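Only a single protein chain was left out; the remaining protein chains are all shown in position.
And then chain A:
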Amino acid sequence: MTTKIVLSRCFSLLALRQSVFTASPKYVNNSPMLLTTEGTRSSFARSFAVTPNDETSPESNSEELIVDQKNASKMRSRIIPVETSMKYLKSKGYSSTYGEDPVWVRYRRNFKGQFAPKTRKTCIRQEKISTGNPCPICRDEYLILDYRNVELLKQFISPFNGAILPTEKTGLCQHKHRELVVAIIKAKDYGLIKFDVPSREYEYSDYQKS
């Protein structure tokens, strides 16, 4: 009974808003949340507001831009350049959100019992966040894991033994953790992240001419 009421409420909400939804040609699914414009994907954050008058006109076709503000923050289709992410890490917005701590410190996982299970495979499915409590990297779209973004990568390296922190500590989803590991290896390859090299012993006799 409750489900029926909920569904009917949803439909009534839809009717009140009088907005027209279209499914993106790429992702045909039941959720009517995605929008397209002229066949290309666009971010909700950059969508233009559409007045109800436009929506109810009979000429409105499937290629009009319609905003859905409730789910705008969940879209992850826009590719943000690394330079933007590096600038963001120095910005006031970042410091007021995270302070001096690494980005994973203030994140809290939700699970039953004392021991956390393995983190989820991925927070982002079909270019939007498909979970209620996304991991520290997925939830902030301006945190880009790239080998040049050394400031962000260093937050995931242990200050005690130089190892990459496990997901049990950081709470990253498996997909982002793999991206992080690749980025750190690449940064070390380029010499952007310093690390202690194992010491090498020499046999002088190998190099001395007899």
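In the analysis below, contacts are C-beta pairs under 8 Å (C-beta built on N, C-alpha and C of every residue); 3 or more make two chains touch, one makes a residue touch a chain; residues count from 1.
Going forward, contacts and distances are computed from a predicted model.
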Among "Trafficking protein particle complex subunit", "Cullin-1", "Partitioning defective 6 homolog gamma" or "28S ribosomal protein S22, mitochondrial", UniProt-listed name of the chain not shown: "28S ribosomal protein S22, mitochondrial"
Options A:Lys87, A:Arg178 or A:Lys194, residue touching the unrepresented chain: A:Lys194
Where the missing chain touches chain A, by residue: 158, 160-163, 188-192, 194-204, 206-209
